[in-house]
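Can you read through this structure? Questions will come right after.
Every protein chain of the complex appears in place save one, which is left out.
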Amino acid sequence: MKTLLRYIKIWLLFAKQELLFQFSSKSSIILFFIGKTVRFLSFLLILILLKHNTKTMAGYSIDEVIIFFLTFNFIDLVSQMFMRGVYSLTGKVRSGELDFYLAKPVNVLFRVLAGSPDFNDVLIFIPFLFFSAWYIGQAVPLLDAVRIVLYLAFLVNGLLISVAFHIFVACIGIITTEVDNTIMLYRELSQMGRMPMEIYREPLRFLITFVVPVGLMVSIPARVLLGKAPPSLLLTASLVAFTVFLLSLLSWKHALKMYTSASS
Amino acid sequence: MESIISVQHLKKYYKVYKKQPGLMGSLKALFARKYESVQAVNDISFEIEPGELVGFIGPNGAGKTTTLKVLSGLLYPTAGEISVLGFTPWDRKPEFQKQFSLVMGQKNQLWWDLPAMETFLLNKAIYEIPDAQYKHTLNKLVTLLDVKDVMNIQVRKLSLGQRMKCELIAALLHNPKVLFLDEPTIGLDVVMQKVMRDFVREYNTTFGATILLTSHYMDDVKELCKRVIIIDHGKKLFDGKLQDIIDKYAKNKILSVVFAKETDQKKLETIGKVKSFEFPSATILVPRKEASRLAAKLLEDFSIADLNIEEPPIEAIIRDVFQNGK
Partner (left out) sequence: MGNKLLLNSLKKYWVIAKITWMNGFTYITSFVMWRVRQIIQMIVALSLWESIFASTTTAFGYTSARMLTYIFAANIIGFIVTSSRTIGVSSIIHSGDLSLYLVKPLNFFLYWFSGDIADKLQNIAFSLTELTVLFFIFHPTLYIPTHIATLFLTLLAVSGATVMYFFINMMFGLLGFWTPDVWAPRFLFFTVIFFTSGSFFPLDIFPKIIVDILSYTPFPYMMFFPTKVLLEQLSSIEIVRGLLFTGAWATLCGLGAFTMWSRGIRTYEAEGR
C-alpha cells in the first residue's frame, strides 16, 4: 500500500513537471487541444455521414462501427495519457539519462513508461468519456449491468495488452536505437484498429488481430458490448492478454540485464 | 590605403525576455512578458586595411561575436556606419557574399551523411566558382591541410580534426578576400588548436586575405595577431599592437631568480613583492621602471646563480585592462 501511495506521489510530480514544461509555450497547449478535438470530431462527423448514406460496413451497422471507434479511442487515449514516456526513450538512451534512472530507487520501467504524462489528453478524455457513455447508452440495444461490467473488464484487458506492447517497444528501445521507427510503425498499425477488423482482407486482418493485437484490444470489448462475443473468444482474449503481459515483463527484465552488462 | 573594413560608432542593442521560475511564473508569463534591453555593442569604431590579421579579444559577452555578425550582414546595427569591401553588409548582396567567408567555431556546414566532397561541389555551385579556379584552390587547400584521403569518406565517419579541416576548406573554396573567424579554436584540443593557428597564419600569408578573428583565448592572439582590439561590455578598450598593450598596461616586471646560497625570504621582500619562493628559485614582482635598478640591487645583496627580467604573462595584463576598464 505504502509503495502504491509513493508511486502515485512520484507520478504526480512527473505530471507537474510535464505541465510546467508545456506551459512554457502559451499557444501550444491550446493548439494541441484544438487539434486533437478536431481530429476526434471529424472522424465522428464522417461516421455520422456514413450512417445516413450507407447501410453496413463489413456486416456491422454504422452505429456499431461507431462503438468500435469509441472503444479504440478510449484505449488509445488512456495509453497515450500514461505511456507517452516511451516515445522519448531513444533520446534518453543516447543522452545517458537512462543510466541516471537506473541509479535511482524508482522502478525504471515505471519511469520510462509513465514519466511524461500528457495532461492535454486528460482535458480531452473527460468530455470524451461523457460523450461515449451517452452514445453507448442510446445506441446499444439490450444494455444491462452484466454487459457493462464485462465491457469495462475487457477494456482493462485491452489496456493490459497495450501496456504489454509499450513494454516490448521499451525493450527494443533499450537494446537497439531503432525505437522511433518501431514506435511509428506500431502507432500506424494500431490506427487501423479504429474500424472493425472485418473490413480488412486477410493476411492484413491476421496481422492486426494477432501480431499487433490492436484487433484483440479493441474489437473484443466492443463486441462484448454489442453482445456478439462468444465466451470462448473471451477466454482466449483474457489468456492472451495475461500471457503477453507476463512475457513483456520478463522481456523487460532480460533487456535491462543486457543493457547494464554491455559497455556504453 | 583604403580600408577594407570600416566601422564607425557601431551600436547594437538586444531585447531579452525575462521569466520568473516556477508554475506561477509560467502562468504570469502567459499574460505579460517583461523584457530588458542589453547593450551588446556600445559605440565601437575601427578601420582595417587589406591583408591585416586582427584579433578581437574580450571575455564572454563582450560584444565580439555581435560585431562580427554585423560585419557579415547577419545583424542590423542599432546605429553606426559600416562598410566591408565597399558594401553595406546587411544588404547581403550576392557580389558581397562571394567575397567573404564566415567561419563559426561550433557550426557545421558539411552535410553529415555525405562525403565532404559533395559539400565542396555544392559550395562551388553556390559561389559560382569556375572549374579551373575551383580545382586550383581545392588542391592548394587540401595540400595545406593534408586531407587528401578523407574527402570521399562520409563526414560522420571522420575524426573531429579531419572534420574541422574539411569545414575550413568548404568555407574557403571561393577564395574570399575577407575572412571572419568566430572563436575558431573553441572546443579543440591543444594539438588541433595549433593546427588551426598555423593554418590561419599560412592562409593570411599565402592567399593574402584580410582576417578578423574573435577569441577569448589569449594564445590565439599571441600566436597570430600583431594588431589586437580589446573589447569588453560592448566598448573598445584598446586598439593597436600587442606589444603596445604590454608597454602601456604592464605596470610590473618579473624578476626570476635562482639563488646560489640559502636566502631569507623576509629579506627578499625588501626588493619587491615575492610571488613564489621555493629554494633555489623565486619570482619577484617589481615596478617596471625600477626593474633594472632592483635587479642590480639583487645581484649586489644576494648570492645569485641566475637572474632574468621577464614580462608578466599577457593574460594578466589583459585581465588588468578589463578590470580597470579604461
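Lettered A and B in written order, each chain numbered from 1.
By definition in this document, contacts are C-beta pairs under 8 Å (C-beta built on N, C-alpha and C of every residue); 3 or more make two chains touch, one makes a residue touch a chain.
The model shown is predicted, which means the values in this text are computed figures rather than measured ones.
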Worksheet item: For the full complex, which residue in B:Q97, B:T137, B:T214 or B:N252 touches the chain that was left out?
Response: B:Q97
Practice prompt. With the full complex in mind, choose from B:D113, B:D146, B:E202 or B:E269 the residue touching the hidden chain.
Written response: B:D113
Fill in: Touching residues on chain B - with respect to the absent chain
14, 40, 65-66, 69, 72-76, 92, 94, 97-98, 100-102, 104, 107, 109, 111, 113-114, 118-119, 121-122, 125-128
Worksheet item: On chain A, what residues meet the omitted chain?
Response: 25, 27-29, 31-32, 34-36, 38-39, 42, 46, 49-50, 53-58, 178, 180-181, 184-185, 188-189, 191-192, 194-195, 198-201, 204
